[in-house]
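Here the complex is missing one protein chain, while the rest keep their positions.
Now for chain A:
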Amino acid sequence: MCSTCGCGGEDASTRVTLVDGPQPHEHPHPHDHTHDHATRTVLLEQDILAKNDLLAAANRHRLAERGITAINLMSSPGSGKTTLLERTVTDLGDRRETLVIEGDQETWLDAERIRSTGRKVVQINTGAGCHLDAEMFGRGLTELAPPDGSLVFVENVGNLVCPALFDLGESARVVIISVTEGADKPAKYPYMFRTADLVLLNKVDLLPYVDFDVDLCLDLIRRLRPDVEMLAVSATRGDGLDAWQSWLADH
């Protein structure tokens, strides 16, 4: 993107300009030998995430063209993402064709859990990677081949830090936090919560047994993202899942 006005596609993303000719470099050290130290400055003015953002835009276009909704689910490990997803796809029944892309560093364990619900699922193993990016998501979509008008859930790598920065081209971002975590987590991981379209507070069936200040947590989230929607749910007991299904139906 052009850094001046934000215009343009790939060709406009970078301006390569020779600013000045060969010049001696700056650091001082004895020159008891002769060699060519000339350097020239090349202006790039390029967004570091430009490539990812470009691929994300292509994914978004590809999904929109075919009426496919993609929901990016993000949370720390252990918040109940996979359990919520199992329950969600089961509750959806035949109402809408639903498919899943699972992201984990290693193993097919989560994909196998989803497959046992009868849904088509693609596993992306990131290896050393800590997040999904737009390129991985695009490859996952190609492998998954979702039909027109379908709903695709993307379970991102369990991590409240890194996935926040990488646009996949998804239709909406859902961040899940559970009451077995600290209520101050939104303050500790602000970037993730700032990108959320919906926050699900999961495991609320455990509230009587844990010291979790719901009001504090919701207040911290609102400070980061004033207009975000929030729902309290329990993927195991079923609390709030009707509201979650309504939200999905609206998207």
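Following the convention adopted for this analysis, a contact is a pair of C-beta atoms (placed from the backbone, for glycine too) under 8 Å apart; a residue touches a chain by one contact, two chains touch by 3 or more; residues count from 1.
The rule is simple: contacts and distances are computed from a predicted model.
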Per UniProt record, missing subunit out of "Peptide/nickel transport system ATP-binding protein", "Xanthine dehydrogenase subunit D", "Biotin carboxylase" or "Hydrogenase maturation factor HypA" is "Hydrogenase maturation factor HypA"
Candidate in contact with the missing chain, chosen from A:Ala187, A:Leu218 or A:Ala243 | A:Ala187
For chain A, which residues touch the unseen chain?
-> 3, 14, 16, 19, 25, 36-52, 128-131, 133, 161-162, 164-166, 187, 190-191, 194, 222-226
